[in-house]
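For reference, the structure is listed below as structure tokens.
A single protein chain has been removed from this complex, and every other one stays in its place.
Chain nomenclature is as follows: A and B, assigned in order of appearance, with residue numbering initiated at 1 for each chain independently.
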Amino acid sequence: MSFDQDTQPAGNKSPEQRLAKMGLTLPPVPSAVGAYEPWVRVGNIIYTSGQLPWIDGDLKYTGKMGAELSLQDGYEAFRLSALNGIAQLKSAVGELSRIKRIVRVEGTAHTTADFTEQPAALNGASDLINDVFGANGRHTRMIYSDPAMCLNCATLVVLWAEVAD
Amino acid sequence: MSFDQDTQPAGNKSPEQRLAKMGLTLPPVPSAVGAYEPWVRVGNIIYTSGQLPWIDGDLKYTGKMGAELSLQDGYEAFRLSALNGIAQLKSAVGELSRIKRIVRVEGTAHTTADFTEQPAALNGASDLINDVFGANGRHTRMIYSDPAMCLNCATLVVLWAEVAD
Partner (left out) sequence: MSFDQDTQPAGNKSPEQRLAKMGLTLPPVPSAVGAYEPWVRVGNIIYTSGQLPWIDGDLKYTGKMGAELSLQDGYEAFRLSALNGIAQLKSAVGELSRIKRIVRVEGTAHTTADFTEQPAALNGASDLINDVFGANGRHTRMIYSDPAMCLNCATLVVLWAEVAD
């Protein structure tokens, strides 16, 4: 686990300020690709649906890690899926500082049958979340690998977030 | 998201009445296929185990979408898996009107390596849930694609439901 020195003590910057400092803009929240909701809140927990690596209405990363996509591509795809997930959380809570904890990151990697570097790829999501939320971003995670994925996307990410309320 | 006009304002019909109106009968609750429980309640949330497309003791849909199963077969298999999940929820709560919200649908599709229409297939589960529960059925979801599945089944569905009290 590597946190920036200044995020360790929770920092003074808001998640939005950290995104801005990293030069990142939250994408407009994508619609659900089907008869479901992009997020649901139950009690103090918000669960998102699976987030694809969308940017400006385009699916930026398609294909499989181990074939047309390198590990670095997979890392970037997971990072972009997670950025879309953070955009969904912001649409749910307004200010990201209301998020007390990122509880879990679920990541599905589109891979060939001999790809074994899923953890390093999923760090694309984990590193972004740690950088944006600091200590509040310290999450569990589960990795899935699928040989086929919706719209041929490279990655799917679900975020679970506890809200301070 | 398309809801029937009359379910939009929560409707006056119970989920059981809506099932009847659709000509659907809940199957007898299948036993778990292993050393586990079909559902567990924690606080106000009920989680089911993975539900297969059982009907009258037969696994109605086996094989892979993209090969022996069409997209329409996959849609029907997800619908039947979800119907089994609703039967488990009813066994847990008695009256389905006690369900305040379907929180999440987890769907695993048995697919070939080049199948990309998972969202349209999983709509078989989502559409049924929306039709049966109306606004209370508005859920998040996560799709998984597996190249191999237990008993060669076509679909697995897990439901998470929030109970009113």
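Just so we're on the same page, contacts are C-beta pairs under 8 Å (C-beta built on N, C-alpha and C of every residue); 3 or more make two chains touch, one makes a residue touch a chain.
On a predicted model such as this, the values are computed, not experimentally measured, just so you know.
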Can you say which of B:Gly34, B:Gly57 or B:Gly94 touches the chain missing from this structure?
B:Gly34
Touch assignment to the omitted chain, from B:Tyr47, B:Tyr61 or B:Phe78, lands on B:Tyr47
Absent-chain contact - pick from A:Gln17, A:Ser97 or A:Thr112:
A:Thr112
Residues of chain B touching the missing chain are 32-40, 42-43, 47-50, 106, 108, 144, 146-152, 156, 158
Given the full complex, what residues of chain A touch the hidden partner chain?
1-2, 43-45, 66, 101, 103-105, 111-120, 122-123, 126-127, 130, 138-147, 162
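By definition in this document, only the chains that are shown with their structure count from here on.
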Could you give the separation in Å between the centres of chain A and chain B, each centre being the mean of its C-alpha atoms?
26
